[in-house]
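Here the complex is missing a single protein chain, while all its other protein chains stay put.
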Amino acid sequence: MSFDPTALTQLAKLSSLNLAPATLSQLSDDMSSIFGLIDALQAVDTTGIAPLSHPLDTIADMTLNCREDVAVATDPVSALANAPETENGLFLVPRVIE
Amino acid sequence: MSEAYPTIASLAERIRTKQISATELAEDGLRRVADNAALNAFFPVSRDLTLAEAKAADVRIAAGETSPLLGIPIAHKDIFVTCGWPTTAGSKMLEGYISPFDATVVEKLKAAGVVSLGKLNCDEFAMGSSNENSAFGAVKNPWDRSRIPGGSSGGSAAAVAAGIVPATTGTDTGGSLRQPAAMCGITAIKPTYGRVSRYGMVAFASSLDQAGSMAHTAQDCALLLDAMAGSDERDSTSLNSEKANASIWRAFSANIASKHPLNKGFENLRIGVPKEWMTYAGDLEGTRTDGIHMDVAVAIHHALDVFTNHGATLVDIPLPRTALSIPAYYVIASAEASSNLSRFDGVRYGHRAAEYTDLNSMIFNSRTEGFGHEVKRRILTGAYVLSHGYFDAYYLQAQRVRRLIAEDFQAAFEHCDLIMGPVAPTTAWKIGEKSKNPTAMYLEDIFTLGVSLAGLPGMSIPCGFGLNNMPVGLQIIGNYFDEAKMLADAHRFQQLTDWHQQHPGVKS
Partner (left out) sequence: MTWEIVIGIETHVQLQTESKIFSTASTAFGAAPNSQASFVDCALPGTLPVMNRKAVECAIKFGLAVNAGDSKNIARRSVFARKNYFYPDLPKGYQLSQMELPVVTGGSVTIQVDGKDKVVTLTRAHLEEDAGKSLHEGLDTPGVSGIDLNRAGTPLLEVVTEPDMRSAAEAVAYAKALHGIVTWIGICDGNMQEGSFRCDANVSVRREGEALGTRCEIKNLNSFRFMERAINYEVRRQIEVIGDGGRVAQQTRLYDADRNETRAMRSKEDAMDYRYFPCPDLLPLVITEDDIEKVSASMVASPQTMQARFQASYGLSEYDAKLLTVDRVTARYFEDVVSAGAETKLAANWINGELAAMLNRHDMDIAQRPVSAGSFSQLLQRIMDGSVSSKSARDLLGLMWAGEHQGDVDALIKAHGLTQMADVSAIEKIVDDVIAANEKSVVEFKSGKERALQSLVGQVMKATGGKANPTQVNTILREKLGAN
């Protein structure tokens, strides 16, 4: 199964990644190789089998624990400490156009 | 003066008898880091941070505290976020990032009194089986520096194998603790999924990631894992049951102390050996794998002989979907990873491109520059398998196969107590040998992936040497929550053999 470069470009866009035209060919081959491996899944008959999202679902009914609704003070200085650009406590990004 | 390859147990004894202080150990450790710089296992150390921890440990020692990990030097895989030391996750995307909080694992070990020597190199975002995917250079195998140490916890394994620290933390998503341990001739354990908190672990694949310990002995692994494990309200997937919170160390110690009437050690132990795993040089159900190599098979057989010579029985068990674990894993792991890595957009932290024309190009350029090739491949793979129209055929199908694989293991455990076999089909290969072809590397994970998919606990213990005198690891797989039993039997094996006492430069 050869991986379509157009599909690749679309995926890259969805993933917010640039694809250098020079690498497109190699990447296409890599992806073809990966999907060659993955396609083995298609041959498996899984009729009547439910997907397993959480590994321990098979031994216990894994359900969500909730916490009490209590607000805790945050630490804004620390939260913003690694920000590339800030102003007055706001994260700055190039102008967003709606 | 100091041992070349001390264990936690021996260091703890020396600390307890006041032969050495935590500070002296820390200084010694930092020297070892420097002496082994060529391995590229460690990121730049911080003397101040390490010595501060050592000082705090000495204060506690002086006050009479005797906890077994107090003052012991260790190091953390750079997937665990730490205050003070930067966390890169092996990626340019996080170069210079300093987390404002410690991972739960780091917090718990700090509370236990360990002294961290710093952060360990790993494959970028834990994606890889050779530690060649790190943006900061490959890690070298201490047994042969032209070879890979395994991955993604390559730095963690190398650090222990080279005697820099007696133990390290690592993470395992598809084999990333077990495989490097096997490649480097040390012991490691990945616990049952949910037993150790993932809070503070840079996420790769959420339903697969688990933290674990690496050391020279099963006993040391037990000690470290015990301190790491336990429910955490900050991680919704962290298990909060009596079983999950039971002390691994206590159960391990009780198991060790119990004596069999005939004192052979492995009476009543039924060891399941997957016949698909011991098939060599053949095709495993139509997939392109060569199967286990002869040298590895020999070492595994010899290891199994030790068990059977001391009372254990071997049982052939079928794990028919072994080969399918590869595609199932790569679909699920890539899908989860593609989503988990979306937060890296250059807005709030991490790499932001220097050049861009607008918001979109800022995000695109930052991500393109920050991520390496393997990471990008997996992001794209993940986006594909989740996309509209393919979701059912790939992602859901993979999750269904996952259930089948988990059921296969449960069926196997009807007939055996532990499953044993190889960790990897081969011993450590040369750096660069498999890095050109992404799928070649994926095939190496064939024996470890299924365990991760099922969320079962898995260990690797050294059991001999193969081609080029490179270490071979024996994989021990238990049923859910069987960590203590696995560690105890591994410990017994290590009483009867001395593979775990072989070190690079110290071979008998």
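Letters A and B name the chains as they come in the text, with residue numbers starting at 1 for each one.
Going forward, a contact is a pair of C-beta atoms (placed from the backbone, for glycine too) under 8 Å apart; a residue touches a chain by one contact, two chains touch by 3 or more.
None of these values were measured; they are calculated from a predicted model.
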Residue of B:F42, B:W277, B:Y330 or B:Y349 in touch with the missing chain, whole complex considered: B:Y349
Sole residue of B:V45, B:M183, B:L324 or B:I363 that reaches the chain not shown, by the stated touch rule: B:I363
Among A:L24, A:V44, A:I59 or A:A79, residue touching the chain not depicted: A:A79
Which of B:F252, B:Y395, B:F481 or B:W499 contacts the chain that the document leaves out: B:Y395
Interface residues of chain B (partner: the chain not displayed): 80-81, 87, 89, 94, 97, 99-101, 103, 198-203, 205-207, 233-237, 335-336, 338-339, 341-345, 347-349, 359, 363, 383, 386-388, 391, 395
Residues of chain A (touch criterion as defined above) contacting the omitted chain: 14, 16, 53-54, 61-76, 78-80, 85, 87-98
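What we mean here is this: only the chains that are shown with their structure count from here on.
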Residues of chain B defined as touching chain A within the complex: 97-98, 100-101, 192-194, 207-208, 233, 236-237, 239-241, 286-287, 323-324, 326-328, 330-331, 338, 342, 345-350, 352, 356, 358-360, 362-365, 367-368, 371, 376-377, 379-381, 383-385, 387, 393-394, 396-404, 406-407, 410, 437-439, 442, 453-456, 480
Interface residues, chain A side, partner chain B - complex: 7-8, 11-12, 14-18, 27, 30-31, 33-42, 44, 46, 49-56, 58-60, 64-65, 67, 75, 78-85, 91, 93-97
